[in-house]
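Worksheet for the structure shown next.
Coming up: chain A.
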Amino acid sequence: MSNMRSLSFDAIIIGGGGAGLRAALELAKSGKQTAVLSKVFPTRSHTVSAQGGITCAIASADPNDDWRWHMYDTVKGGDYIADQDASEYMCSEGPKAVFELEHMGLPFSRFDNGRIYQRPFGGQSKDFGKGGQAARTCAAADRTGHALLHTLYQNNLKNNTTFLNEWYAVDLVKNANGDVVGCIAMDIETGEVVHVKSKATVMATGGAGRIFASTTNALINTGDGIGMALRAGFPMQDMEMWQFHPTGIYGAGTLVTEGCRGEGGYLVNKDGERFMERYAPNAKDLAGRDVVARSMVMEILEGRGCGEKGDHVFLKLDHLGEEVLGKRLPGIVELSKTFAHADPAKEPIPVVPTCHYMMGGIPTNVHGQAIMQDADGNDQIVNGLFACGEAACVSVHGANRLGGNSLLDLVVFGRAAGMFIEGALNEGIEYLEASESDVESAMKRITRWNESEGGETVPDLKRELQDIMQTSFGVFREEKNMVEGVKRLEELRARIDNAYLPDKSSTFNTARVEALELDNLMEVAEATAIAALERKESRGAHSRYDYPDRDDVNWLKHSLYFPADKRLGKRDVNFAPKTVEMFEPKVRTY
Partner candidate 1 sequence: MSKLQVSLYRYNPETDSAPFMQEFQIDTQGRDLMVLDVLHLAKEQDNGLAYRRSCREGVCGSDGMNMNGKNGLACITPLSEVVKGNKLTLRPLPGLPVIRDLVVDMGLFYKQYERIQPYLQNDEPAPAIERLQSPEERDKLDGLYECILCACCSTACPSFWWNPDKFVGPAGLLQAYRFLADSRDGATSERLAELEDPFSVFRCRGIMNCVAVCPKGLNPTRAIGKIREMLLADAT
Partner candidate 2 sequence: MVTNITNLGRSGLSDWLLQRVSAVILALYSLFIVGFLLFNPGLDYAAWSGLFAQTWMRIFSLLAFISLAAHAWVGLWTVTTDYLKPTGIRIGTQLIIILAIFVFLVWGITVLWGA
């Protein structure tokens, strides 16, 4: 242990996606000793897959657009458990953050007047839902995430950010007071394990869609930050809230942007009927994602699905014409040809609701500071720990995220965390140094894998985990099935704790990384399962046959999962925005 190398930074940012790079940029500009630690080269992070755009009231498509309308949509979209102070912050600060991206060079598509192109997305309205469909999603064709991630990486290069690329964060290091003072990390290329000391540790590790068998998420989305925080004993918020994107390509799971429907595409069942007209007479195909996904599953369950097995529906785009497809949706044309063998200019794309986004995560305030609860149930800041992006639950997405809000979340709260940490570092941060035994306890997990001498192997266990989640915690949920799922997960955890890593080599050992990832998938899956079982209502993406209605009396709350005793508690939703009147919960229709 004593011969382990250590590195010291003012701030370490774990994760090189949009949120991490935006936070890093802020800190690098301030001259703080900052490093981004990423298990993949930063431009391989999952932000790169975001397609449709970044939703923000920049008043380009509509000069009268108002961030308050965007905030209304966000709160309503989140089925009223999005924190209204955080939503207010995101929607009002958003334009600044988007213009900054443009100034950094992001190649947004343009309107004829030279302003940023905006397209309609689901759940968008003007005038607090009374003025019809808005077009508020700023886009770079259908490659907005790619353009955004590359722009942020490029600007980090410009500002000389330190990168620890292809390093894997294993576990958090806590001092005797319970403050987070760094992490244990492994250089994947050499296998060297290093103690990274830091005054601020930022979790920008993204989502964990790989807990499901069918997901739009990248193979790297294994919830590493969530796993690390749970093992360190910190609570997770709203983990039952998983978004199923209506249009994952049937069979492959790859995403087809909501922008397709924004540009005029629509869903049809086997009879060729545009069925969303029945479920959401006003917004139709541009209703909230949870609403559209549920409607699709209803169609399939009622025997109106397409294909031999009747287990998917079609997304029709051919009426848009080759020019619009080529100009606005070129990436979708490519993806559809590659993964669905369908040219969208000629035939519809087979799609099915697919796990897409984790609304829950590490609870934070708008500065990215992680939050836990004291013994009396009051919020308490976790010293040294921050989170932003999908790993965090600020919460601006509540029970269902609106399309285009995740990229905005990344840049607004990545930036906010960076600014806050800069200020805190200027004021001076001193935490007790971690003792040797503190470091040792963070090493426990990797040591166990390294010393494993036999047992089940990682791929089989991972498949089983994904199968449990898919079967018991999908679009529609119910008690009996979930109880069974929780039980199976409990058994699986015991097996994973005794699993075997056959390859113990040091150089670029991807098997070791996958083993460490499996632990994190397990943590996320269990938190999800228990939270889903305990939230006895239907709200947003959490939809139960046995509790089909929203229950505002008992559940107008965040859920808070405590890993130590696997208990689900509650936390108040914020209804106190600073500059606008709060939005009262109403029945949610589109």
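Following the convention adopted for this analysis, contacts are C-beta pairs under 8 Å (C-beta built on N, C-alpha and C of every residue); 3 or more make two chains touch, one makes a residue touch a chain; residues count from 1.
Picked so that all candidates are chains of the complex that A comes from, given by their letters.
The model shown is predicted, which means the values in this text are computed figures rather than measured ones.
Engineer: Here chain A stands alone, and the other chains of its complex are listed as 1 or 2; which of them touches it?
Structural biologist: Selected candidate: 1.
Engineer: For the complex, give me every residue of chain A touching candidate 1.
Structural biologist: 40-41, 43-46, 48-49, 58, 98-99, 102-105, 107-116, 140-141, 143, 146-147, 150-151, 154-155, 157-158, 189, 218-220, 252, 254-255, 331, 334-335, 338-339, 457-459, 502-503, 505-511
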